[in-house]
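One protein chain omitted, others in place.
Showing chain A:
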Amino acid sequence: MFYREAGDFKTSYIDDGQTFPIRFDRYRFYAVLAVAFLVVPFIVGDYTANAILLPFLIYAIAAIGLNILTGYCGQVSLGTGGFMAVGAYACYKLMTAFPEVSIFIHVILSGGVTAAVGVLFGLPSLRIKGFYLAVATLAAQFFLVWLFNRVPWFYNYSASGQISAPEREVFGVAVTGPHTEAWATYLFCLVFCLGTGLVARNLTRGTLGRSWMAIRDMDIAAEIIGVNPLRAKLTAFAVSSFFVGIAGALFFAVYLGAVEVGEVFGIQKSFLVLFMIIIGGLGSIFGSFAGAAFLVLLPVILKLVGVNLLGFPTDIVAHFQLIIVGSLIILFLVLEPHGIARLWNVTREKLRLWPFPH
């Protein structure tokens, strides 16, 4: 009933090109923001923050990053875990080397460091495509994890080989270290998540986004109309790695607090983020959020239903989770390659016309 664009005329190109052209969508977005910033921090508990909200926000940032590279620019990457590790270790080194600088700036700088590393590993993309590029990024994944394991400088020569985040504050409230409040870490990640979402949206709807999509859809034609392929691909690698690096830094500093690189940022992490964008929707910012939410919530819901409600043993439920995720990926690849985002769009088209079929 309320999902209408009739009478909602656009009289300028700015209005026509805005992120939520339909009024109802726009207001709902503001409502979600208001709830996220003004309501959730007051009611969030430790369990909700650590099991659902923090991983969702951080994975959403990583998924947006990978989606820019794979969904928008068409360059498959299996190195997400490795790049997240770069962000985490950059953040660790910065935090310990410059304790007086705000953690906020450290996280952004970690993104910058990761962007530089991403560009370096993106260089082969000019020569190799598709599966071969995927294998090259896979090499980056293993090399980076190996590097952080083997070079003691990266973990400040600590005996355990782990890195752990020292306590840092933003506006006098601890966001890293052992004495953090759930609402503080949540808000800290939320700010980054909102920022990345907006920047990603702005980049993908403008000139740069079009040059990425041109490269994705037909690289030869893109070059003929004036896209510099090297530049387009490397900016995609840089922006993507920047976001993934921020996600890695937050994952380490705010969410986990202490990290053993091989366990946390292994190849499974790369696949997890890749699954998120496949299920959520390639080439869609909303899809990145949807995919992250889905894969974060799935284990929680399965545990709730399987263990608490039906009384199955935990390990069986864990196996079920693998089966369900696996079959979902196959289903999505076969039936709806554009993921949840496309399903949502189809529903929206129907809603706009409801109750009429056409």
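The rule we apply is simple: a residue touches a chain if its C-beta (ideal position, glycine included) is under 8 Å from a C-beta of that chain, and two chains touch if they have at least 3 such contacts; residues count from 1.
As a working rule, contacts and distances are computed from a predicted model.
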{"item": "Per UniProt record, name of the chain withheld from view [\"Cytochrome C biogenesis protein\", \"Electron transfer flavoprotein subunit alpha\", \"ABC transporter\" or \"ATP synthase epsilon chain\"]", "value": "\"ABC transporter\""}
{"item": "Of A:Val117, A:Cys189 or A:Ala214, the one touching the omitted chain in the full complex", "value": "A:Ala214"}
{"item": "Touching the absent chain when the full complex is considered, from A:Ile163, A:Val227 or A:Ile279", "value": "A:Val227"}
{"item": "Selected residue (touches chain absent from view) among A:Gly79, A:Gly245, A:Gly283 or A:Pro299", "value": "A:Gly283"}
{"item": "Footprint left on chain A by the chain that the document does not show", "value": "12-14, 17, 199, 202-203, 206-208, 210-211, 213-214, 216-218, 220-229, 235, 239, 283"}
